[in-house]
Structures are given as structure tokens and as C-alpha cells.
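Every protein chain of the complex appears in place save one, which is left out.
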């Protein structure tokens, strides 16, 4: 259960305790039980608090973790870009805290499944607890196993690689994916995207594409609307590719489009609308 | 069926024709039928082409349309942020070309459903064709009806508003959502986000949050990795909120965080606090 | 004198005191006097500290202030875009803490001059102190006067307006500028740029252009290069225009370029280089 006030929100589990002590005053739990989500309640100090049902997004953002999580902006783009949907079979290499697996399971269930590999037993335990809290445990199979020595999965629709060295499992993923299946690697550094992109092209993948998503909050207030002064500068890069038949030699990538190589004429880009 | 070459990709439907004429030479369709996705073929001019199964993403990007579509970066974030999942009941106001409905149906099916409203009959026809092409027609109910006069839906998990004036349907959406259900409005201009955010706070919604997503492509090549010179500057802003009990008077949103009002000390960032 | 260590930098004035107490240990001032800039010294705790000559940038970033300062990214763009140079005559409306005036004076001196107006006497005092510290006082004339009632300046090359309501001084600026002279307004909110841009077009200005600059820090380390996780999300928008002969009626602005009105075909923009 998520409590939301105009200033803050926090996640709390309704338990046996009769009173919830907060910095805004005490909340009487017995009075809340049975109330609808969206209800407004008052603390003992008269502060307004709303009861809000947590979404998968809230579970992920508040989940127990030891590793850098993948942010919703990146999770969502992975789903949208690879066409993740109900029934998809997903291979994950690098379970981490299970945030990615939780998110994907919520989309592919009940007909699809997520098979997730990690060598770290501590992460496995955290991931298991997070999946259970979010109600997704039955749609995810956790394997404590080094994916570099191969995985049992075949005909997967999507493989997500969240390792420091994604290029070490490209052959194993190639075996696990169905024809033209999608791979995405999560790479925080430029060095990782460079090496991964290069190796993908040599390992039977096409349509290799690297992107970065930036999210910006806006303060929308009457007569004073503006972007927030704060922003997260970077979370990760994402590399996408599709499995294709391996070629004897790397096919030729175009170096640079001619029009890109040309100096732009104006700082604002080649086409301008409104320069008066 | 999607054909992909190192330089271009295009969508083609395998039909009765025996030959597909392309700018890279002729492709013999009879030779392709029965081939697996991911296979490499050669055109009559010897060019390498891969057969790739189109995803929902490809259908959307290539769909017939008369309106500005919602881009995958925004689609994905809507799904990730609102916790869209299998079984969700979705209300859409503003069907447009059906791209959003296609994407959401792929996630909520088979147990969930999308109910989409638009007053424009021409859009309805386009949307119907696009939904059929993507195989999502049975999970989406199209209603040619002005949502301003109310919608029949109740207990929806999510409402997506893609209108020029989203503030005109906030009460109708409030009736349609379940308690603490999510609303998202798609607003290309600052004026729209300002007015929508203001009206949401007056109309029984909390946790109002405006964001913008920017996507950047990277060219990952050995020893020459850099962001692309080209970028889409802006698609749309997104506003998220959750339905709560209506209050007699607008509750007070904090104007500006105190630490935000203070002059920043250095251009590279400054004291920030977590919102949660 | 700026002290710089691998972790921190701070500005200190060499004064009569014999010892400078810092969190890294004590620095013996008598040993420093006469040393060259760039010299490495050791504190009593053996920490390495470099002596670095502060630039105008450092003075501005460390200046006393009561208002939001204009950041170097914005200062620099104003100079580069308007062609500010030695000899330029500059009108500033809204002195604030004098940071902008300090920066401009350093460029236009010794032949140019900055005439700065503000109605706030407290700001004037702060600005005066900051200008003196930076050695720019003789190149800036401060006027405590409401520019709305007109300014005495004529034939200015550039006018910089840093007010909450820049549209109130457009006629006064028009009188003060030379033919085709440049105006720039500093507008943190969208509402300000909208109103200012609209009024500029009605008030005898052409080439109206609004921009925003975003700065991103990068962490360049061997094998781990990536953008910083932190970033300033927004400082201000900038509007540029050139004074032209007033027209009897507003001339027609093109609404939207045709190619912009068209839906883009692909999320990554119309021309792609490296999609493999």
C-alpha cells in the first residue's frame, strides 16, 4: 500500500500493527482496512494522505537491491522496442535484484515465461524475495548458473543481457533465440557499447542499434511552467539487435551517411521552422 | 515480413506475387516461403538481405496514419510507469491511428481489454485496419463517440488521453477509473501540460507528474564511438496522475522545494533530495 | 587564488594571516607567496594542493549573490551568438548580482562598455562589490533606475534583458539599440519565452530565435567512460532577436515547415546512418 501526500510518497505494508507512525502524524490502520484505493485519510496531525495501490513500477522502485536497477524509462523502451507481449519467452542473463524480471513477467504472464540466470547466490535470494513481493514468482524461473557455459533455453523471443561483459555470451544467446529473435544488452559505459556492438555484428546479429534515453521532469504551474532544475544525467545505454543467420565474414556496415558527413550549414540543424 | 539490410529495412507482405522488386534487386518469393526468420538471402544483384519477423514496434512504426503517432520511447514509458500488464482494463480517449491501442492490447491480452473512443470516423477506419494487421482487433473495442459526454467504462486500471484538450474529459475519466487508477495525457505543448496539470489537481487526482523523454542514437564503432549527429528534438510531454477521492478544495501542492529555490552553487549540479 | 586538489577546489584570498586552515590540513601562506601559479604544495597533513589563478568564470561561480545567476554555458552562448567583442557597447536591464556584467565587461574592455540598470539598491551594492573583486568596475556603469521609464543609452550593439517580464522594456530597448542591434532575454519559464517572443515580433524585431542549452558532464576513465549520473536539468531559456524597422503590422511568420508537419517515419529521425 502506497501512501501519497502532496509532498511525499512511501510504501507501507498493512500488517498487524494498529498504528502507523509517520513524520506527518499517526495513521490508524484499523480505520484504513476496507477502505477503497484512492481514499483520503487524515493523520492524527490532520495531514491529508491518499491510499494508492502500488503498481509494478512502485514495487520495482522500492525493491530491495544490491545492484544498480534498470529504470522505468529503460524498461519501458525495451518492452516497446522488442515488442514484448503476453506469451513471450524471455531469457535474462544477469538477474541482479530481479527488477527487470519482475517487469517482464508482468507483461508476458500468464502464457509467457522468464528464465533468468545469475552466478551470484546472494542476488538470487534478493531477486526471489522481490519477485514474491510483486506476485511474479511463478512466471520466473531463476537459475544459479554461469550462462557463459551455455543455457538450456531454446526458441526464446527475447534475451536481455545485464552483465558487465555482454560480449561473452553472444554465442550462447544466439543458440537460445528463435530466428530473428531480439537481444538487448544493458551497458552503462561507452566502452561496453563499443565492444558489444562490434561483437554483435561478428556473431550473427543484424539491425544493431544503440540508444540512450534521457528523462526530464517538468514543473507545470500556472504561468511558471519550466523543466525541473534537477535531472538524472545518465543511467545506461541500451543495445538492440536481431538474431540472423551467421555469415562467414562480417558484412559491410556503411561508414557514415554522406549527408551526415557534411558539415551542417547552421547550428540549429538543416531545417528550420520558426526563425522568423 | 521485414527485410533488413545493413543500410535499410522495409516491411513487405508475402503475397501471391512471385517476385519482389526492390532497389537492391529482385527477391524470389518462392525461394523464401518456408525459410526461417533470420535467414540470409541474396537478391538477383547479390545483395545480402535478412528475413526478420516484425514486432508490434515495427507494425506501429510502419502503420498507416493521419495523426502524429506516439513513439515507442513514450509508449514504453507509459506501460512501465503505470504498471500496464496482462489483464489490465484500459480506457483510451483519442484513438487516432490506433498505434497506442495496438501496443497496449499486445500487453493486456488475453485477459485485459482496451476500450478506445474517438469522434472521427476516418480515424476509426484507419485504426481498425491497423489493429487487424497487427492481430490485435479482438482485444480492442472501438467507439465512435464523444467522450466529453461520458463513457460507459467503469473500474478501468488506466486511462490514456490523447486529445488536444485533455482537461475537458477529466471528470469522465474520474468516473471510469477504479480507485487510485492511473491517467496519462499526451501533450505535445507546454501550454497543454500547464493547463492539464492544473486541472488534474482540481479534479480529484494526486501524484501529478510531468515528464519528457529524449532518445539519442549512438554510433558504436571501434575507436570512434559517439552520439549520432541527428536527433529528434521533441515528440511529446507526458502527464501522469492517480485518481483519488475528490476534495472540497484543491489541496496545496508545495510551490517549490526549498533547496530548489536556492541558487545552485556550481554548474555541475548541486544539493538534491530524493522525492520518495 | 584558487586551490585545487584532485577532489575539491576552493577560492581563498591571500591575506595577512600566516596560516590557512583547511579540511586537508594547514597551508603555510608565507611559503606560498611568490610561488608561481600551477605550483604544487603540501599541507601539514601531506596532501597535494595546486595553486591556480582564478578566471572570470571562477569569480562568477563563487560570487556573492541573491539571485539565480546566469551559468557559463548561457553566458558563453550569448557572447558567441551575438558576436560580443572588444569595443561592444552593451545595455543590461536587470543587473542582479553583476555576474553577466562582469563577464561581458571582460570581453568588451577596454574600448567597450556595459551600462547596467536595476531598480533594486541591494542588488546594486552586491553587483558593485562583485565587479570590484573581478577588476571590472571601471568598464561597467551601474544605474539604479527603472528601465521601463526609458534609458539614456543609444546605438548599443547588444541589449541583455534579465527581468521577469522582458516584454515591458522592448520599446525602450528598441530606442537604445543601433540598427540591427541584438537583444537577448533570459527567461527561465516557457510562459516568459512565449510572451516575449510574441511581443518581439510585434515591436520591431526580426530573426527571433529561442534556444535552451543543456550541459552534461562526462566521466572519462580508462575502460569506463560514461556521462555523469548527475546533471542540471534546466537553468534558463534564451531568446535572441535583431532590431529592425518597425512595421505597421506584424509580418507573417511561417507556421510550420511542411516537412516538420509530416509525421516522421521512424523514431530515430528521418536519416539513419548506422542501423546496420
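Chains: A, B and C, in written order; residue numbering restarts at 1 for each.
In the analysis below, a residue touches a chain if its C-beta (ideal position, glycine included) is under 8 Å from a C-beta of that chain, and two chains touch if they have at least 3 such contacts.
Predicted, not measured: the structure shown is a model, and the values here were computed from it.
The chain that is not drawn here is touched, among residues A:142, A:215 or A:241, by A:215. Here one chain is not drawn; of C:24, C:61, C:90 or C:140, the residue touching it is C:61.
Although one chain is not displayed, chain C still touches it through residues 4, 6-10, 36-40, 48, 50-53, 55-58, 61-62, 72-73, 75-86, 103, 106-111, 178-182, 190, 193-194, 196-198, 206-223, 225, 227-230, 237, 239, 242-245, 247, 251-254, 256, 260, 264. Along chain B, the points of touch with the absent chain fall at residues 188-191, 209, 216-217, 223-235, 264-266, 268-276.
Here, only the chains that are shown with their structure count from here on.
With each centre defined as the average position of its C-alpha atoms, the distance from chain A to chain C rounds to 38 Å. Note: centroid distance chain A to chain B, computed from Cα atoms, is 16 Å. Here the spacing of chain B and chain C, counted between their Cα centres, is 38 Å.
Contact with two or more other chains is made by residues 190-191, 217, 228, 230-232, 268, 271-276 of chain C.
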